[in-house]
Every structure is written in structure tokens, then in C-alpha cells.
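One protein chain omitted, others in place.
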């Protein structure tokens, strides 16, 4: 199945939290979207693996994803191995997305950083004909664009997507991960204590802060790898 | 007259050389485009002022500009004065362009750098209601986007416009400035000796080098001020 | 009168909006604080000058300022003149603050940018003995630290002040500027349309976004000029 | 044992040379300090491993360290493995330092760079509850602050510690590594030839150069990961 | 054999394409030059390994190389292992080049990036006496200079070499790789589709764009690791 947009993220709720709005807008516009989670998120402070799998399926339905796959790397121990990047390159050749979004390579969480590098290297390798031939699968295909999304470390984005029209549905998708949203016990601040807020509160603060940068209510920041190609300047002039 | 796109440039041929392709693409798409030249270019190494004015008119016709104005600042002596930036702000309020393109503020040529700062400050001030009221002219209006184009000092662009479809017409627009293209005398290397090439040769080299960054034959680099707003991710996904 | 902390800002409400919390915390700790406004804010989209003066006095009282002065430069037309920077240097020699905070020199609003450069240059010149002697006033004195605060353009800060304990009083100080907070007329989006929110909403979003970077509820970002001197590492280890 | 400050360094004398002053100041203020050396330094150009161990013990005594441990990774071959970073994360959970200092991740010496990344990743992982539970040891605990110190490649620091009051004792601590200070043979310029000076001379030049940046005689530069939290602005105003 | 200049590159034609001119100029000036290819380029979209080996030998002859060696790492799967970097360090100790040039560590092609890091780490380790002794080969020796050359991702260079005098011979050296220059089949755009041009066209565009930055016809950009040492300012003043 040919995809238009593929998101690569370390843990099952990362895609929803960080680019759920962009995925919804793309889906609403009729594009085929997908997510590859690199791990099952089994090291998450809260919830069992089974809970997370059910939650992931529910969130995928809200997002209207055409594909959700998992690389099955160990949570908390993601490494950029040859095997992992070739497995991801194979997925890129199979589904031929036009655009890939992945976590930024500079991130406080080692899994996020490794995922960003894994995705960028796989993106490049997916376009090598010999590598595709050796693999015996589909023909070489490199997605036309690669952009980074923001995890636990800020960067100055090249563009901010106005996700106001789909904000409530993004929140709904994230709420599917109920096990992650409630404290596991009194005093639990979990892996997110860095941010002094629960996940939904933090997500809203960020969405509003980025939205303000472009004069809208809610935004998701993205950083293109290299300059964006602009074939139709009138398009972005008018938009 | 309402414009869609306004270019602000220091010398009469700068707009054609640096963003002539973008202007042509916008015009072809039915947008109203204009150029404000900050000086008459009378300090140019070659040609008289009258020649340059005739050449400018011819180039404007090739570009299909709806507006070409001149701030009449002295060539080689552009300064960011209050008067100059308020005069430019007035033009912005009169013509209400959605997008402004201006030279980058970091440039070897002092006129280019001053023009970039002049345009950015005028862009901001054009949106202040009180300032518009004091001026007694049209209502306050700040163009939605501000981008820098490249003069004599490179930067890493945020986007590159594919100008392949209009390359020949861009060359034609630049050729209107015949007085600038021929050496004034034997051994003349003029103000462009920095670049080791005549104007057309240099322009082509750059267009091809930037085109390669996005996989096309000819490109023009632009740097947005702040992140680009993206209201329709499907639009740039599909483009 | 000797001050501990002096804030230099372009318009009367800038100090409250951007570093009101830091001023309150310093005052609560027994330090003497002051603000120099560079203009009367007469170009503000809303309110008369008299209103703004009354509002400024009320806000100063909430902040417990020991000094509030005005450089009387024209709003919307702040320039870094020799006269202006020497006037500000004289104020620095008179009040000998240990620390100066001023707007960052890179800012969308030309007045903010000019104020930041004005303050930095005055800060340096205040320490030149001959200049003080020529002036005939108090002896040369350069504040020990100079930090930039954030206006209309973000930067990566060197430190974020936890203003949670004084947040309500900061809001109270900003509310004193009632003429700035209400739309002047239906459809008014004024000079702040860039940010897609009213002043108080925008202020809260930013305070929360910066607070999250250090794990607290509300923060104000600051950028030191040069590295911070640390005489007592145990102090910041324990803090 | 709870520590206040923990230093992570590649080779046994790195902590003394690079942050010996900061360790002494912290100790003098009554804080509990420690050092984790990543290797035994057995690849050092001079001295045997036994010599270096004796020297390390003597230097630890001068610094008044409450803890000195060694990760036993091979000198000249430090790699960021899962095992190494989990071993270091365990140490962080055991001793719960408030602050971690480690070499900067960009450094000419591959061991320094690897140590910096190892420490940063371990710092993050130490805060994941599930990882702590799997490990079966102490509860998850992420140090509040993480800062980089300078090895063989300069950076612009966020703060410089004034180590003037403990300079002589820092020199004394470094002198404990006698085997490293004397040339092994005539003409020996060893691994430090890059720097055109012996270790003590080089250390003094750097301490004075950084001291001058903050107006003191001797300084040690540090770079915080993310903005520093400032809960008490009056504290650093007055310091 | 003592070398003056050694180039380390990922694939057999990278050295010719990226720094063939610099190698020719050095050879013409009587210096001894060499290339270490990290892989055989067997993953290249076109040509067999035998073809590439013959082509490499022919190109080496055109460049007048005194040494061409191969690290035999797998193409498309270059990793910075301890074994690989120690093997390269051994070559550096054997041939004692004064200067090493290697691909930049930030590059779209993972092999290029890995080669850059491999070379920089080997460069440092080659100077450690103990490591040389353990290895049992030649004495420790660290090349005096290390510079990066440009692959598939641009950077702002510290210097640009004027390769005009040897341009035709550089083209001749690259033409030796005939299997890489012709499309393998109709519609083949291979691994270079990113750049919208065939290898020779792309190489010329880049050489001209960089040449213009220094006012010559053809240039090759280089980025020194750390500041360049200048022992004879009159030399570069006069050059």
C-alpha cells in the first residue's frame, strides 16, 4: 500500500502527542497516513504492554491511519543498528511515502535521538538500488521529503502546522493512552517530571506556544532536512 | 492597488537577478506583483541613470509587474533612516501585499544590508494603527509573510523556488539591463570582481547550484523570517 | 539612590509583561529595583498618553519599584543616538545597579531591538572614567551583569526564573495597563495580531512554556551577556 | 550514600584538571562530592596502571571526595554501550547526586566525547521508573542538573566558576599524578603535543583565560544542558 | 612511505569527485599523496566490483597517487567500530601524512558521515604512544592538520582551493569511473536523484559555485578542524 505520509516515532504515544494534528489534517485531506513505532513502549513508567497495544489501536483509529507497524526494538535501549535501519528502509520501499516525519536527532531521551537518526539513515538507504535488490523486496524509493518533529528538546522550526481545526480530535487520540495519563501512584511524577505538568497539560502549552509563533491557536513545529522545495510559490503565497 | 507579492531591492536589477523567477511564477499564477527599488542605481559601475531607467521599465514589462516604484535613496549611501522606513511602510499600507521579499540583512554590499533592515522594520511598522493614523494615509496593514533573498553573501535557505519553467524569461528580464552586462572598457571587472564571472554567468551558476539542492535545474533561495505557517499540510505534501 | 536591579524597556508595559515576575521576586527579597522606559508608549494602538502614565504609576506600585524613569524618546522611532545612550549611561552611574536587564537586540519590533542595543552600549560606556568626568555627574560605574529579556522574537535562554510564587501579582501589575488589554474597537487585533491572542493570554502561554523547560509552572527567560560568573557553586548546587 | 555533586570523566586525572576547583569549592561548602572515572587511564602515554591508581587515591584525598568509582571501560576504546550506560545509571540511582558534570560530547579525544554522551544518556535513563525496577536496585532518580565541562575542544560556556580561592589546592591535586606530568623520555611530547605545553602550564593558561572572562584570576568553564533554573534571582543578583 | 597528504573517503570515486583538484595540485607541487577508500563501492547503483577496481586504478594513475588502499568495510554499512578506526590509525602511523582530508561528519549518506567520524577519531588515536606500542607497528604520529571535504550536504567552508589549473585533469580522473557515469538503464536516476543532474554536471556546478566565492572559475571547499595555524602571515598575504 502506497502511503503519502509516514511518521516514525520511538514510543507508541509519541506520534499522537507530537504530530497527531498533522496526521489528522493529512487524513482529512484524503491522504494515506501511517505510523511506525520503533518500540512497544514497555519501559513506560505506567501501564502494561497489553494496555499500550490496545491503546495504540484505539488511537490509530481516531487518526484514521492506513498503517501502523512496530519495529519491536527494546524500549529504553533503541540503537541504530544496521539491521534496524535496513528493516525500516524496507518498510519505506514497501509503502513509498512521499514524506517522512521522525523525532529530532538531538533529544534528551536517548530513544528519541536514536529514532531520529535511524529514520534519517533509513530514508537515505531506501533510495539505493543495489540495497533494494539485495533485499529482494520492492524497488528502491526514497521519500521526497524528510522532516523532524519535536520531542523533549526544543529547536527553531522551519514550519509550524496550524492544527486548530483538529485539536479536539488530537486530544481524543492522546486520551486513548489512558494508562500513560494518570499517575501510577500518589506522588508519581514519572519520566515526565522534567516538565512540571501532566502530559495533556504539557501538550496544550506547547501547542499554544507554537501556535502563537504563526498567529493561530494551536501549532505543531517541524524542521525540514535541507531547504523545502517550492514548485508553486503562488500556492504558499495564497495559503 | 492591492498586491500579492512585493519585492524590495537596493538597485534596479537586483530584483530581476535574485528573485526574477519567483516574480514570474507568481505572475503566471495570476497574482499581482510589484517591486520597490530603493535607489536608482546611479553608482553602478556602468551605464547612465537614463539608461537604467529605460532598462528597468523594459524588465518590469517582461516580469509583468503591476507596480514598480523607487524610494530615491542615494546609491552607495543607503541608510536606515526614520523617513525612509516610514516611506516604505506607507507603500506597504497602500498596496497591502501578502508577502514581502527583501535582501538579506547580512550582505557584503552595505546597500543590500541596509535595504534588508529597512524592509524588515517597515514591514513591522506598517502594522501599527497609530502610525498609520498619524500618517493620514491608508489603514495599518502588515504583510503576512516576510522572506529574505540572497545578494552577495550566502545563507542556508528555508526554501528554494523551482524556477525552471520560467528560466528563459528571467534571463530575458535581466538582459534588459544591457548597460550592466557589458564591460565598460577593456579589463573592466567592476564591482563584481568578487565573483570571477559576468553577471549572467554568475546568475546561472547560482541558480543551478541552488536547484541541485532540491533536485531541479534552476532555483532561487529564500529565507523566511520566523517559521512558515502551514495551514494545509496536504498541500505541501502533495506538491 | 543605589539600585540592585534595573530594567530598561522600550514601552511602559514591556517591563511588567516580560520581567514583572523577576522584579517582584527581587523586591520581595529586599532588593531595590527600578525601570527605565525608553518611550511613553504614545504610539500604542490603544489608550492616550495620560492613561498610560497613570497605568504605569499603578503598575510601579504593584511591583514596589524604587525608581521609574522615562527617556522620552519617540515611540515607534527609537534610535541609538549618542545623546540617548549617554543619557542612559548617566542614569546607570547615578543609580549604580548591580544588574541590568534589557530587551534582546534581535526583535521584530524595531523599538525593542534599538532599546536592547542602546542599553548594552550605555552599560559599557557607564564604566569609562573620562566619559563620567566630562559629564560632570557621578563617578563611572558599570553594572556587574547584563542580561537580555524576551520581546517579540524567541531565543534560547541561559536561565529561566521560576516566577510561580509571584505570578498573580505579575498579572495584577499587567492588568494596571487596562487601556492596552481591551480591544479599541470591534475587530481590533492591533499590533499584536502576530500572536493570535490577547496580551494576558499570550503572556500566560509563554510563562507556562518557559516554566516547563525548568519543571515549574511559570517562568521568565533571560540571556546573559557572556558567561555567568559563579563564585559559590554550592549556592546553585543547593538551590 | 547521597552525593550532591558527581563528576563523570574518561581518565583518572581529567576530573582534577578540568573541574578540580569546582569540586574543592563544593567540598569546602560542606557538600558531598564524587567522581566516576570511566577508564583506568591505562593507555596514557606515561606511568603504569598501579602508579595511576595510587595517584588517583592521593588526588581524591586532596579533593575530599566522598566517592571515587571506576567503570573499568578500556582506555582509548570507550564506547557508549547499553551495558555501560545502564551501569552508570545505576550509580546515579545509588548516590542520587543533585548535579552531574561530564565531559562535553564534542571533543577531539574520542574517549572524552563518548564519556560525555554516556553520562548524558545515563542521566536521562536514571529517571525511568521501569528501568530502575528491572535493575532491582534503588529507585529511579534523575539528577536535577547536568552540565558539561571542557576537555580538548573549546565551547562558549554558560557559566565560569571562580576557583581563585582553591587554585593552589587544585594544583596540588593534579600534582598527585606525577607520572603524567614528567616527560617519559627526552623529546616526549606525548598525547598532548596538540597544546604546546606541559599539563600544568596548559591548565594555568586556560584557568586564567576563562577567569578573565568573568573578571577573576582563575576560572573553570561549564555549559548547562538546557537553561539554568533560577528560583531565587536575588541570590545571583547579590552573589 | 611518508605521505604529505592523505584523503579518506567512503567510496572509490568520492576522493576524485570531491578533492581530485586538491590532490592534483599537491602532486604537481611535488608532494606525495594518497587515498584510503573505506569500501569497494560494491553497493553503487551501477557497475561491478571488478569494474570499479579497474576504474579506481586508472583514476589513481591520473592523480599520480603514491598510495591507494582500501579498508574493505561493507558499502552501505560503514560503522565506526574500534577495529576500523584502529586499522586506519595504523595506516596513519605507517605513512605519517602531514594533512588528512576526510568527508564531513554531517552528511545525508550514512557512509560519508561514518567515514568522517572514523577518520577524525583515527587521526586523534594515531598520536597515542601506548596505542602504537600495543599495536606493535610504527611509532605514534598524529597528522598536523585535519580538514573535512564536502559530500552530499553543504557547509560553510574555511577555505576554498582554486583548482582551475587542474580542472581538466580532475574531470579526466572522474571519467575513469565510466560505470558510474552512464545510466544503467533508461530512466535510471540512481542514488543521485537528489541532485537532479548527472555526476559530471553536478560536479561542475559545485566547482563553479565554490569558485565564485573566491573569485575563480573552479573551487573545492574544505573545513579545517579547529583554527588553521599560520606561521608565515606574509605567505598567505602574498599568495
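For clarity, chains are labelled A, B, C, D and E in written order, and residue numbers in each chain start from 1.
We take it that a contact is a pair of C-beta atoms (placed from the backbone, for glycine too) under 8 Å apart; a residue touches a chain by one contact, two chains touch by 3 or more.
What you see is a predicted model; the values in this text were computed from it and never measured.
**Student:** Checking the contacts here: which visible chains does the omitted one touch?
**Tutor:** B, C, D, E
**Student:** Which of these, C:11, C:95, C:142 or C:208, touches the one chain of the complex that we don't see?
**Tutor:** The single option touching the absent chain is C:142.
**Student:** Touching the absent chain in the whole complex: find that residue among C:125, C:147 or C:207.
**Tutor:** The one listed residue touching the chain not shown is C:125.
**Student:** Please give every residue of chain E in contact with the chain that is not shown.
**Tutor:** Those residues of chain E that touch the unshown chain are 4-5, 22, 25-26, 28-31, 98-99, 145, 156-162, 213-216, 221-222, 224, 226-239.
**Student:** Given the full complex, what residues of chain C touch the hidden partner chain?
**Tutor:** Residues of chain C in contact with the hidden chain: 82, 85, 121, 124-125, 127-131, 142, 225-226.
**Student:** For chain B, which residues reach the chain that was dropped from this view?
**Tutor:** Looking at chain B, the ones touching the missing chain are residues 42-45, 76-77, 79, 108-110, 153, 184, 190-191, 193-194.
Keep this in mind: only the chains that are shown with their structure count from here on.
**Student:** Kindly list the shared contact partners of chain A and chain C, in label order.
**Tutor:** B, D
**Student:** So which chain is farthest from chain D, going by the mean of the CA atoms in each chain?
**Tutor:** B
**Student:** Considering B-E alongside A-D, which chain pair is linked by more C-beta pairs in contact?
**Tutor:** B-E is joined by more C-beta pairs in contact.
**Student:** Can you grab the rotation angle between chain A and chain B? Superpose on CA, round to the nearest 5°.
**Tutor:** An angle of 180 degrees brings one copy onto the other.
**Student:** Between chain B and chain E, what's the gap in Å when you average each chain's C-alpha atoms?
**Tutor:** Result: the chain centres lie 39 Å from each other.
**Student:** Between chain D and chain E, what distance separates the C-alpha centroids? Give it in angstrom.
**Tutor:** A distance of 36 Å separates the two centres.
**Student:** Could you pull out the residues of chain A that touch at least 2 other chains?
**Tutor:** In chain A, residues 156, 193-194, 213-216, 226 touch at least two other chains, as defined above.
**Student:** Going by the touch definition at the top, which pairs of chains touch each other?
**Tutor:** The complete list of chain pairs in contact reads A-B, A-C, A-D, A-E, B-C, B-E, C-D, D-E.
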